[in-house]
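See structure below.
On to chain A.
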Amino acid sequence: MPNVDAAYYLILAAMLFSIGAFGLLVRRNPLVMFMCVELMLNAVNLTFVAFSRDLNDVGGQVNVFFVLVVAAAEVVVGLAIIVAVMRHRPGATADDLSVLRG
Partner candidate 1 sequence: MVELVWLIPAFPLLGFLVLLVAGRKLGEPGAGIFATLMMGGSFLSAVAVFVGLVDRNENDRFYELTLFEWIPSGDFSVDVGFLADPLAITMTLFITGIATLIHLYSIGYMHGDANFYKFFLYLILFAFSMLMLVLGNNLLLTFLGWEGVGTCSYLLISFWFTDEANASAGKKAFVTNRVGDFGFMIAMFLAFFTFGSINYGEMLSGAPGMAVGTATAITLLLFVGAAGKSAQFPLYLWLPDAMAGPTPVSALIHAATMVTSGIYLLTRVNPIIAQADGWAPDIIMWVGLFTALFAASIAVAQKDIKKVLAFSTVSQLGFMFVAVGSGVYVAAIFHMITHAFFKALLFLGAGSVIHGMHDEQDMRRYGALYKVMPVTAFTFIIGWLAIAGVPPFAGFWSKDEILLGAYNENKVAWVLLLLAAVMTAFYMSRLVFMTFFGKARWDAEIDGEVPEHEIHPHESPKTMLLPLVVLAGLAAAGGAMNLPFTHSLKRLEIWLEPSLFGNEQHINVAAGTKWGLAIIAIVGALSGVAGAAWIYLKHKAPASLVEKPIMESGWGYDTAVSNFMGGPGRKGFDAAAWFDKTIIDGVVNGAGSVVKGSGTLLAKLQTGYVRSSAVGIAGGAVALVVYFLARTSF
Partner candidate 2 sequence: MSLILASSETVTFPVAPALILLPLLGAVAIALLPKRQFEQAKTLALVVSTLVGAITLWVLFEFDQADAGYQFVSEQSWIDSLGISWLAGIDGISLFLVVLSGLLFPLAIVAVDPGHDHKAYYAWLLVLEAGCLGVFVALDLFMFFVFFEIVLVPMYFLIGKWGHANREYAATKFFLYTMFGSALMLVGIVSLVTLHANETGGDLTFNLVTIAETQALGTNAARLIFLTFALAFAVKVPMFPLHTWLPDAHTEAPTAGSVILAGVMLKLGTYGFIRFGLYLFPEASVWFAPVMITLGVIGIIYGAIVATMQKDLKRLVAYSSVAHLGFIIIGTFALNVQGIEGGILQMVNHGISTGALFLLVGWIYERRHTRQIAELGGLQKSAPIMAAVFTLVMLSSIGLPGLNGFVGEFLILLGTFTAHRWWAVVATSGVILAALYLLWAYQRVFHGPAEGENAEMEDLKWSEGFIMIPFIVAIFFMGIYPKPVIERMEPAVERLVAHIETNVEGFTEPVANHGAGNGFGDLEVESSESGTEGDEHE
């Protein structure tokens, strides 16, 4: 398998991250926003793996596991909250939940 330059992976990761961040900022649907966050997390994972391989350091891959665990936890809690909110107020967008307004 030919060695692909690490830069390609990083560029891909950066694009994924930007798409995620952009989506988070412009979409109002909580579920989509949630998916955007996942996208950003996995972009970071990809960076970790790419660097790990490039630098020949296994520490980056270990970090990926941490992120995966955090993401899993986030899914559990976050989805629960979203479901609860949706049940309470069907069709609610993120902007409807602004009780922390100053």
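Selection rule, in plain terms: all candidates are chains of the complex that A comes from, given by their letters.
In the analysis below, a residue touches a chain if its C-beta (ideal position, glycine included) is under 8 Å from a C-beta of that chain, and two chains touch if they have at least 3 such contacts; residues count from 1.
Predicted, not measured: the structure shown is a model, and the values here were computed from it.
Q: Quick one: in this complex, who touches chain A among 1 or 2?
A: Looking at which candidate touches chain A, I get 1.
Q: Which residues, counting only chain A, touch candidate 1 once they are in their complex?
A: 21, 24-26, 28, 33, 94-95, 97-102
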